[in-house]
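Every protein chain but one is kept in place in this view of the complex.
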Amino acid sequence: MDFGFKISPSSAVNLDNVDLSLYDRLHEVEPDIAKCIACGSCSASCPAGRFSGMSMRKVILDLQRGRQKEAVKMLSGCMLCGKCLMVCPRGINTRHLILAICKLYGED
Amino acid sequence: MKENILIIGGGIAGLEAASQLLKLGYNPIIVERSGRLGGHVADWNRLFPDMTPAEEVVSRLVAGASEANIFLNTEISFINRLKDSYNVMLSNGVSIITKIMLFATGFSLFDASKKEEYGYGVYNQVMTNSDLERWFNTGHDCRITEEGPSAMGFVHCVGSRDEKARNSQCSKVCCITAVKQAIEMKQKFPDAMIYCFYMDLRMFGKKFEDFYISAQRDYGIRFIRGRVSEVSENIEGKLVVKAEDTLSGRPVKVTLDLLVLMSGIVCDHQTCRTAGMLSLPLDSDGFLKSRDNIADITASPKEGIFYAGACTGPKTVPETLAEARSAALEIHNHIISLSEELNSNSEGQ
Partner (left out) sequence: MIYQGKQKIWADYQKEIPDDHWYYVRSCIRQNFFPGSEKMFLEICRNVLHKDFHENESHTTCGGIAYHCDTIPQETVMTIVARQFALMTESGYENYVASCITSFGNYIEILETWNEFPELEAKIRELLWKACRREFKKPKYVAHASDLIYKYRNLIAEKAKYRLVNRFTGEPLKVVEHIGCHYSKMFPSKGVGGAEYPYVLCGMIEAWGGNVIDYPERRHCCGYGFRQYHVKANRGYSISNTHKKFESMEPYHPDMIITNCPGCPYFLDRWQYVIAEMEGKTYGENGYGIPVFTYEEVAGLVLGYDPWDLGLQLHQVAVEPLLDKMGIEYDPKRKYEGLNHKDLMRPELPGVLKCC
């Protein structure tokens, strides 16, 4: 029956159901991904960000929360300029990380 | 005659101060309300950042203070102000005349059951940082099974930076303690998924940041920026924990086998009572008020009364020990100035 409104699913991320097997493999090859403190330097300096919505910070967070589709889609906006690598205070080799993500997640 | 110095509290601050004062040739008297020395540190298992066994630190301090007069299971009943000294009556019937008193009274751990939404004392699988240290020490706690939790969490800032809990101050050491305990749990149970729910991570001390990086990188501890809002229990007796992942702006929910609440450091109410006998002021954070929070942290506004350690606010172990030494030196200087005053007065007559 159509009542004109619907039961909407919860917007909460249920961490119990997040499949992190790919992320764990990524963490093995790129352990520095876990060092991100979400300072946002990468996103702030990203030349692609203001046009495509690309944000390295969000990509990392999405992967950690099991939202890999969103992460991989966002990553397509990256132009691999390497600016984020220069500004990251945690010394994450973002260029290397991006390529590793493409390799691992692109396989699916 | 050796000068009597009354030290209130036999924790690490009191012990270290006593040992320094002994070396300076005084007669320190430690009054400790519990049955043993070492205070909170004696309840702890290992200390950050080098995982030093707490027992080692405490036994070294106890050995250093062994020549002092120590009254265990003793409290201060009342204090009478004499002309230039104090008559302190102890609960064991002993009375002490002293010109100098050192408050090394430490702190209390926030009673986590006051944060009712976290269910400490209501839900079986909720414990505190201090319960977990006790488990590290004894291996006994029905909340932790032999195979360990498959998922567990740490809640930072329980009763700290919390105006509702009437503690707006940061307890300083809980962030690093949570990171330390998370690493220790991961070492014991490598397959466990471990979450830290934090508002801020305040990694101010020596090697703290390295510790945090290692927790992230090497131990895979999951840090979620967001305060736990509510804990409940499901039909299997597991905990359902709700928070917001503020970095992604979405609520998160997770089922855990164990939740550790990082109880904060609050001013001890017994300390406030004793301070009240001497009309010593409290600072706006509820801790004892120093003469000056920058230059004179170990001095009270009253002549002859000194402070060391967490009675004036949350502190780390090395900070507390440094303050105890500094207070001992202050006391020494004070006694010298008293005798100089006495000499100049008698010369003048």
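The first chain written gets the first letter, and so on, giving A and B; residue counts start at 1 in each chain.
FYI, contacts are C-beta pairs under 8 Å (C-beta built on N, C-alpha and C of every residue); 3 or more make two chains touch, one makes a residue touch a chain.
Keep in mind that this is a model prediction, so the values were computed, not measured.
> From the list B:L24, B:I79, B:M203 or B:V240, pick the residue that touches the absent chain.
With B:L24, B:I79, B:M203 or B:V240 as choices, the missing chain is touched by B:V240.
> From the list B:E67, B:D84, B:E117 or B:D200, which touches the chain that is not on show?
Selected residue, touching the omitted chain: B:E117.
> Can you say which of B:T145, B:S168 or B:S232 touches the chain missing from this structure?
For the chain that is not drawn, the touching residue is B:S232.
> Please identify, in ascending order, the residues of chain B that touch the omitted chain?
Within chain B, the residues touching the omitted chain are 113, 116-117, 119, 121-124, 230, 232-235, 237, 240.
> At which residues does chain A meet the chain that is not included here?
Residue positions of chain A that touch the missing chain: 1, 3-10.
Methods note: only the chains that are shown with their structure count from here on.
> Mind checking the centre-to-centre distance between chain A and chain B? Centres are C-alpha means, answer in whole Å.
It comes to 40 Å between the two C-alpha centres.
> Okay, in this complex, where on chain B does chain A touch?
The touching residues are 151, 195, 201, 213, 216-218, 220, 222, 225, 242, 245, 247-248, 250-255.
> Flag every residue of chain A that touches chain B in the complex, lowest number first.
Spelled out, the residues of chain A in touch with chain B are 10-16, 24, 27, 31-32, 34-35, 37-38, 57-58, 61-62, 64-65, 90.
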